[in-house]
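As you look at this complex, bear in mind that one protein chain is not there, while each of the others sits in place.
After this line comes chain A, so read on.
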Amino acid sequence: MKAQSEELFVCFHVNGEASGRRSNLTIRAEKRERERERESSTGHRCFSVYFSSPIPEVMLEKQLTGHRVDRSICAWFWDQADSFKSFPVIASPTHYLFQIVRDGITFLACTQVEMPPLMAIEFLCRVADVLSDYLGGLNEDLVKDNFIIVYELLDEMIDNGFPLTTEPNILREMIAPPNLVSKMLSVVTGNASNVSDTLPSGTGSCVPWRPTDPKYSSNEVYVDLVEEMDAIVNRDGELVKCEIYGQVQMSSQLAGFPDLTLSFANPSVLEDMRFHPCVRFRPWESHQILSFVPPDGQFKLMSYRVKKLKNTPLYVKPQITSDSGACRVSVLVGIRSDPGKTIESITLSFQLPHCVSSADLSSNHGTVTILSNKTCTWTIGRIPSDKTPCLSGTLALETGLERLHVYPTFKVGFKIMGIALSGLRIEKLDLKTIPPRLYKGFRAQTRAGEFDVRL
């Protein structure tokens, strides 16, 4: 028995809707005899990577190992029913497929050997992140216009099926991002390559996330606390679950080899933290101090969770009564506990039940839109001081239905600048050696994550 280990192939393809063109395709399963010993499958290898867009079409394909994966695997994938296809891990007759969907683009990786599923999914997420970082977003045209860069990136991110560097800072040194300047230059001089001339020094550095010696005339470092609140309010208006998922995002442009420490005024509110590799573990364990040499540019320093919050800043009181084929709806939104800063961009959206044939909804503040897919969005903005925003109106049910049996769930959106709802506060940020002209900045904001109000 010949053991066949580590192979993984990645394909990025676009999320498939049925299309007339793909009718007479059949998949021929690969007839290769591939035997495998579990013991020996030490590494993980993607065979190939595909990107594809909303119509079933392969935008980009990269084969990673000697074992070629036939593209027909994508056709097989598209032919699957939607309910089956949506799973992140799928077993096809010949391969295991991992997929993630980002902005309508499906990233697909195939492998034939056992590997940690999360590793493949994480890798695809990184690929998506790096690409959207490089291309300034993700969509079909962007990928197609820049596919050479995508290939270059993939080349450096994964070799022979095993992930190498996914750190954006390092990649940026190897492959220059496409930007207006380089495009201009190439027009003017006809000689700009999007490959930087220098070799990534970070690959040789003992701090893999940082280039060896970046130079800046002015040194700047910004810390952002970004929190998202997830909450569920049940039918009786009780807060069933309320927690905050927060991130400390940093943007650092510091010359040399800066050593930073960041401390919080009240680290005890934090429940479970995850750190960027640059954070030293011991100082946190003993004194709850973040000590680190930052990567250059933007990065996520840590993420954390704060459980069991007592209150949401907003209340939403929906009411639906239905009788003899018509429903009356009224929804009130107001401030429950004042966070001390203005609550902005308040929105409320919900899906009208299928059995609703028409809806007539209006509000005393903000705008109400109902899309053809029966999604209703109420944009409130800020809560006015003189009245309580109220959405009211009637829903007509399909003929034959007396009462409403399926109730919508209201999704609430909001944003509060200048405050972290968890109460977490940054105490100070110190540098071991203070460079000339140093600017430090701190910001905080909270927004709604998954804030569901059920009815």
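Here, a residue touches a chain if its C-beta (ideal position, glycine included) is under 8 Å from a C-beta of that chain, and two chains touch if they have at least 3 such contacts; residues count from 1.
The criterion applied here is as follows: contacts and distances are computed from a predicted model.
The chain absent from the displayed complex carries the UniProt protein name "Beta-adaptin-like protein", chosen from "N-acyl-aromatic-L-amino acid amidohydrolase", "Beta-adaptin-like protein", "BLOC-1-related complex subunit 5" or "Serine palmitoyltransferase small subunit B". Across A:P88, A:G297 or A:P435, the single residue that touches the chain missing here is A:P88. Touching the chain that is not shown, out of A:Q80, A:T261, A:Q288 or A:S303: A:S303 (per the contact rule at the top). Even with one chain removed from view, chain A keeps its contact list with that chain: residues 1-3, 5-6, 21-22, 25, 29, 31, 33-40, 42-43, 56-61, 63, 65-66, 68, 71-72, 74-75, 83, 86-89, 91, 96, 99-101, 114-119, 121-125, 144-145, 147-148, 151-152, 155, 159-160, 162-167, 174, 190-191, 193-195, 197, 199-200, 203-204, 206, 208, 230, 232, 234-235, 240-241, 243, 245, 271-277, 281, 285, 300, 303-305, 351, 353-354, 405-409, 411, 450, 452, 454.
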